[in-house]
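With one protein chain removed, the remaining protein chains of the complex are shown where they sit.
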Amino acid sequence: MNLSVNEIAALTRAEIIGDPFFTVSGVSSFEDAQSTDITFACDTKFLTRLEQTKAGVIFVPHTFSIEQSSGYQGIFLKTENPKFSFFKLVSSVYPAKKYPCRIHSHATVGQDVKMGRHPVIESGVFIGDHVTLGDHVHLMPNVFIGDGTCIGSHTTIKPNVSIMERSYIGSHVLIHSGTVIGSDGFGFTQNSGRHEKIIHTGYVHIGDSVEIGACNTIDRGTLGTTVIGNGVKTDNLVHIAHNVKIGDNTLLVAQVGIAGSARVGKNVIIAGKAGISGHITIGDGSIVGPYAGVHSDVGENDIVSGIPQMAHGRWRKVVSIIARLPEMRKKLFSFEKRLKALENKNE
Amino acid sequence: MNLSVNEIAALTRAEIIGDPFFTVSGVSSFEDAQSTDITFACDTKFLTRLEQTKAGVIFVPHTFSIEQSSGYQGIFLKTENPKFSFFKLVSSVYPAKKYPCRIHSHATVGQDVKMGRHPVIESGVFIGDHVTLGDHVHLMPNVFIGDGTCIGSHTTIKPNVSIMERSYIGSHVLIHSGTVIGSDGFGFTQNSGRHEKIIHTGYVHIGDSVEIGACNTIDRGTLGTTVIGNGVKTDNLVHIAHNVKIGDNTLLVAQVGIAGSARVGKNVIIAGKAGISGHITIGDGSIVGPYAGVHSDVGENDIVSGIPQMAHGRWRKVVSIIARLPEMRKKLFSFEKRLKALENKNE
Partner (left out) sequence: MNLSVNEIAALTRAEIIGDPFFTVSGVSSFEDAQSTDITFACDTKFLTRLEQTKAGVIFVPHTFSIEQSSGYQGIFLKTENPKFSFFKLVSSVYPAKKYPCRIHSHATVGQDVKMGRHPVIESGVFIGDHVTLGDHVHLMPNVFIGDGTCIGSHTTIKPNVSIMERSYIGSHVLIHSGTVIGSDGFGFTQNSGRHEKIIHTGYVHIGDSVEIGACNTIDRGTLGTTVIGNGVKTDNLVHIAHNVKIGDNTLLVAQVGIAGSARVGKNVIIAGKAGISGHITIGDGSIVGPYAGVHSDVGENDIVSGIPQMAHGRWRKVVSIIARLPEMRKKLFSFEKRLKALENKNE
């Protein structure tokens, strides 16, 4: 990479403060950057200690003023969204690998499969019957696609993913390795003291521009549909049970679990390891803290934490008190003595 | 689907209350049903609001009385187990796909492999040496079966499952995608400040009629055996460590983890995300609540929750108090002032 500040500014529509002819040789993080690297400072975490990076050039927000540069001697590039601009630049430096259009001889393709333009079907892929693929679908090695599945255009499925029968996957979707879409839900009925399996005739519907992390498990609906809205992003090892509905642009962090028939709104953030009980509703724009156990409905834009969940502010007070419970208990016992003493005097 | 109420009653041995010639065109959930659909109402959650479904026909329990129909105008089918009857009907409407008997040319089969009748071995399957398969075993694409493994009849292994050497899998077992059976346990011994791997010579024994969810990990015994009893059902992302014994008909909900050498009884339910410490015993018929951390033995038929676990009733009281700790702390501080005032007066 050898780009002038001018060229980078043109690419990212940035305003330059400093030498436009300076040559940038690399992209790097704030901490690891060297003197000819470019980095970004998107918020006060970085903007208040600019002197600590060795980067020659920094993307900063439009609102940033040169007086705040606190000793930093390099060049600024001002844009509306410094992080976005930086990664746009990185993408242009590391262009995506082009895969040739092909159906590998070690792939297995069923009957009545409709492929779009430019399919990339790699070795060990299995495609069942009656499958429809959009344009530029990329199925990486050892992916399984069950019968009747439909996959939108520009979608990439990473190695060793299993997509079970009749799943619907939107366009511009990315599914990471090891993930399972459309497994049967955990549904049984008692009969003569045994758990009898019930048939799962529903399916999974995944919207457009979704990214599913590695080793996720998303179960099909028992009768109806499990729905993952447009723009949803999931981290690794996330479990989504049968008939769950996830609204658009919601984020599910690693190791989250969502039980059957729960409804999660739009633009929700569920932090790592949190659990959502079945059949409840999580309102649009709400945030669920890490490790939270949500047992009842959460309102729109609420922020909750704890098991069972409570308002996040209350939870912060509660956990600080919990750590001091031994002192509180001591105080209580000392009060008992003092009360007794007073009661004796007052007899 | 076009079945008369009469035909459905014959199939499910149900008692009809209403028009036996009414034609049912679909199966559906209580909420989504349309006027020519059939659904079921198995408990008071549904039976107390029958007027809220549009279903033309409802399976209800034998004990249901027509006086309870609260405005619902459709037809009733009374059976002993309405949920079971409903899904029996659904199964007959959605018959399982028949797979032709074959060993795919992209499968790899080792030496001394004994296959039963009607094997279905799909592409990318690897079968090691000295493997025994019962009748009607179905190995879906990219399944790995290690040396010396034995699989009972009518067992289906979904895509991308890994079953390591010398595992024993019973009959009528279903294992969902991405699951790993027989990985080495987490066992090391310290030697000169390093963790030395210890050899794992045990194996995994899975009983009959077991269903294992997606992306489970079930480790082999270090020396002895990891045992999953008959009729056990596990949800997704469940971890079962080396030498664990799980009794018959026990249910393990998603993201449960069970540490080495724990013994879980029969007919136990361990709710989502709960953890069981190593070397402890969970009694028959007990229930462990969600997120619980069980550090010591649980008695037969006990219901426990919390970290570490306590009786579920106590835990419910405890969590309601925890949420009110800030008020409790305030009260305690106000008592301090009042005590001080009294003490001053009484000097």
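Chains: A and B, in written order; residue numbering restarts at 1 for each.
FYI, contacts are C-beta pairs under 8 Å (C-beta built on N, C-alpha and C of every residue); 3 or more make two chains touch, one makes a residue touch a chain.
Because the structure is a prediction, the values reported are computed rather than measured.
Asker: Which one, A:L11, A:I66, A:C101 or A:V319, makes contact with the chain that was left out?
Answerer: Residue touching the chain left out of view: A:V319.
Asker: For the chain not shown, which residue from B:G18, B:G116 or B:G293 touches it across the whole complex?
Answerer: B:G293
Asker: Looking at A:H104, A:H130 or A:K317, which makes contact with the chain not pictured?
Answerer: Final answer for the missing-chain contact: A:H104.
Asker: May I ask which residue of B:V90, B:V137, B:C215 or B:L251 touches the chain that does not appear here?
Answerer: B:C215
Asker: Even though one chain is hidden, which residues of chain A still touch it in the full complex?
Answerer: Chain A touches the missing chain through residues 27-29, 32, 81, 83-84, 87, 90-91, 94, 97, 104, 106, 122-124, 140-142, 158-160, 174, 176-178, 209, 211, 213-215, 231, 233, 235-237, 249, 251, 253-255, 272-273, 290-291, 319, 322-323, 325-326, 329, 332, 335-336, 339, 342-343, 346.
Asker: For the chain that got dropped from the picture, name the residues of chain B it touches.
Answerer: 106, 108, 124, 126, 142, 144, 147, 160-162, 164, 178-180, 183-184, 186, 188-191, 193-199, 201, 215, 217, 219, 222-224, 237, 239, 241, 255, 257, 259, 273, 275, 277, 293, 306-308, 310, 314, 317-318, 321-322, 328, 331-332, 335, 338-339, 342, 345-346
Here is the rule we go by: only the chains that are shown with their structure count from here on.
Asker: Whole-Å distance, chain A centre to chain B centre, using C-alpha means?
Answerer: Measuring from centre to centre gives 26 Å for this pair.
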